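Have a look at this one before I ask anything.
With one protein chain withheld, the remaining protein chains of the complex are depicted in position.
The chains carry the letters A and B, assigned in the order they are written, with residues numbered from 1 in each.
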Amino acid sequence: MTVDELAEIVSGRVVGDAGTRIERISDLDCAREGEVAYIDNEKLFDAATESRASCLIVRDGAEAKFTDRTVIAVANPKLAFALAGAALHPAVRREPTIHPTAVVAETADVALTAYVGPNVCIGEYTHVGAYTRLEAGVVLGSNVTVGDDCVLHPNVVFYDGVSVGNRVILHAGVCLGADGFGYVRHDLGYQKFPQIGTVVIEDDVEIGAHTCVDRAALGRTRIGRGTKLDNMVHVGHNCDIGERVVIAAQTGISGSVVIEDDAVIGGQVGFGDHTRVMKGAVIGSKAGILPGKIVRPGVWWGIPVQPLDEYKRMNAHMNRLPQMRDDIKRLEKELAELKKRSTDYAE
Amino acid sequence: MTVDELAEIVSGRVVGDAGTRIERISDLDCAREGEVAYIDNEKLFDAATESRASCLIVRDGAEAKFTDRTVIAVANPKLAFALAGAALHPAVRREPTIHPTAVVAETADVALTAYVGPNVCIGEYTHVGAYTRLEAGVVLGSNVTVGDDCVLHPNVVFYDGVSVGNRVILHAGVCLGADGFGYVRHDLGYQKFPQIGTVVIEDDVEIGAHTCVDRAALGRTRIGRGTKLDNMVHVGHNCDIGERVVIAAQTGISGSVVIEDDAVIGGQVGFGDHTRVMKGAVIGSKAGILPGKIVRPGVWWGIPVQPLDEYKRMNAHMNRLPQMRDDIKRLEKELAELKKRSTDYAE
Partner (left out) sequence: MTVDELAEIVSGRVVGDAGTRIERISDLDCAREGEVAYIDNEKLFDAATESRASCLIVRDGAEAKFTDRTVIAVANPKLAFALAGAALHPAVRREPTIHPTAVVAETADVALTAYVGPNVCIGEYTHVGAYTRLEAGVVLGSNVTVGDDCVLHPNVVFYDGVSVGNRVILHAGVCLGADGFGYVRHDLGYQKFPQIGTVVIEDDVEIGAHTCVDRAALGRTRIGRGTKLDNMVHVGHNCDIGERVVIAAQTGISGSVVIEDDAVIGGQVGFGDHTRVMKGAVIGSKAGILPGKIVRPGVWWGIPVQPLDEYKRMNAHMNRLPQMRDDIKRLEKELAELKKRSTDYAE
């Protein structure tokens, strides 16, 4: 690909040799000939000068600093670099095929352009869309729907009735539709509460390795369009997660939690059941949210969760504890002296 | 199924048309004709009146409120609803078979009524009980025992020598019997401590997706009858977990922890090694228990764990910190004034 072609993909302006060939993306330090890197930080200008990259993606206006090199000037260098990466390193494409070791139910409906890898199992009445890739060991139950252009990495498991949209990426071991965790206590132990709902994953969702999304007890567990989940996230039954939500690794979401569009959630966060996170809320890593809590827009932190400002103030107070204790001791001493003096005087 | 038949299953009394046909369970809001819903909360009486369910399960005594409908009156509506769900939505039954792609050792002993799905592997001298279902991709090592009426969902893995009782449900990706985490430090690094014990899972246990139960170093790791574990729980080597214990998602249990019968443990809790949780203890989500700690009956909370009352009291104290600081400042000022006055006066 030439710099010119790349510039068109990332909507940038070329300054320098538009015909330079680019083969890979790289970072500033490691880049070699044929590679493109990006800078979105003035502190890296010196490093950029020394970089051996054949092309740099820089912020509009910064191109003047790089008079002796080929650059592409854009509004958002990191975004442009990501787009360049997608263009230069497209996902592996597999030849459409159903591997002879795959076990596909007769009633299943698999697109002719789909790839069905070794040892994949596809259940009754299950649909697999166009250009979708099912890597080795994927297991789809019955009545499942997988949209077009999806990638299911090895050993992904769908229980019966689960449905996912288009362009969904599920990393290895993702489990969709296992029973939610619900029991009714009785005299002799626990009776399983029915888990007969389903899971719906909308378009453009990406889910990290080993993340589990449980089916609803009744109704459905939903993950909205464009949402991204990291590795080993737990999503309980009946959760409703909106669009463009980001959730980092190992976060746990109890049953019936609602997370509205565009929320940003850190790693190892824990949600009590029936929590609601409002649009625009940002929750820091390791936070804990009590059951039923409504988390309003803003930045939240701590266990239990509180606005970041309050959390910081509280922390500052705690750090002053030793000082407070000293103050109290001093006051006691001074007061005792004063008392003594006043008594002496009175006498 | 008629309302009459359902009433017998849930040990309830019918008021209304005992012959109404019921096909599914549902919740109050979504229920339609042919569906049964339940109410165990007076606040829902209005919603119940508007529900289109063909039958409602209500608490004994509440039937008078629903004179124009068919109801089943029971002592515990939620429990009755769960039983109704189990009756109306029985688990998938598979035809007894060994799928041609399964790899079964010659010395394995698989019940004739068992279902062995695609790509299942069964090791030497392993026993699979009557009516047990091994879904696609399950791997059982050698000398494993699986009881009757179990369901092992896709990609469950048993290492050698593990044994599970009857009516055990293991969700996708559960891993039983991996080596515990034990090493001895020496001059050059770590020597693996032997992990030659086993795992024993008793009857009626259900384990959530991707939960891992490690084998004992020596002896056994045990999970008692009727205990329920949620997704992604970690159970370390040599743990002894009693009967009817409930543990929510992502909780981590270090080695040699004892959890007695009927304990209730929240999600993302962490247990230090050699902890003991006594019968009747309830531990809130995200709590942390220091190694060797004994957790007595009662409700516990926090990091490190403390009785909920104390935790709340401590939190209240912390919330008063700003006030305390102001108090101290005021005292200082007043004392200074008083001192000054007393000095002035003395002069």
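Keep in mind that, in the parts below, contacts are C-beta pairs under 8 Å (C-beta built on N, C-alpha and C of every residue); 3 or more make two chains touch, one makes a residue touch a chain.
In this text, all values refer to a predicted model and were calculated from it rather than measured experimentally.
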Sole touch to the unshown chain from B:Ala178, B:Val264, B:Met278 or B:Leu308: residue B:Ala178
Pick from A:Thr70, A:Asn119, A:Thr145 or A:Ser256: which residue touches the chain that isn't shown?
A:Asn119
Quick one: which of A:Glu135, A:Asp214 or A:Asp240 touches the chain that's been left out?
A:Glu135
Interface with the undisplayed chain - residues on subunit A
25-27, 30, 76, 78-79, 81-83, 85-86, 89, 92, 99, 101, 117-119, 135-137, 153-155, 169, 171-173, 204, 206, 208-210, 225-226, 228, 230-232, 243-244, 246, 248-250, 267-268, 285-286, 303, 318, 321-322, 324-325, 328, 331-332, 335, 338-339, 342, 346
Contact footprint on subunit B, counting only the chain that is left out:
101, 103, 119, 121, 137, 139, 155, 157, 159-160, 173, 175, 178-179, 181, 183-184, 186, 188-194, 196, 210, 212, 214, 218-219, 232, 234, 236, 250, 252, 254, 268, 270, 272, 288, 303, 313-314, 317-318, 320-321, 324, 327-328, 331, 334-335, 338, 341-342, 345
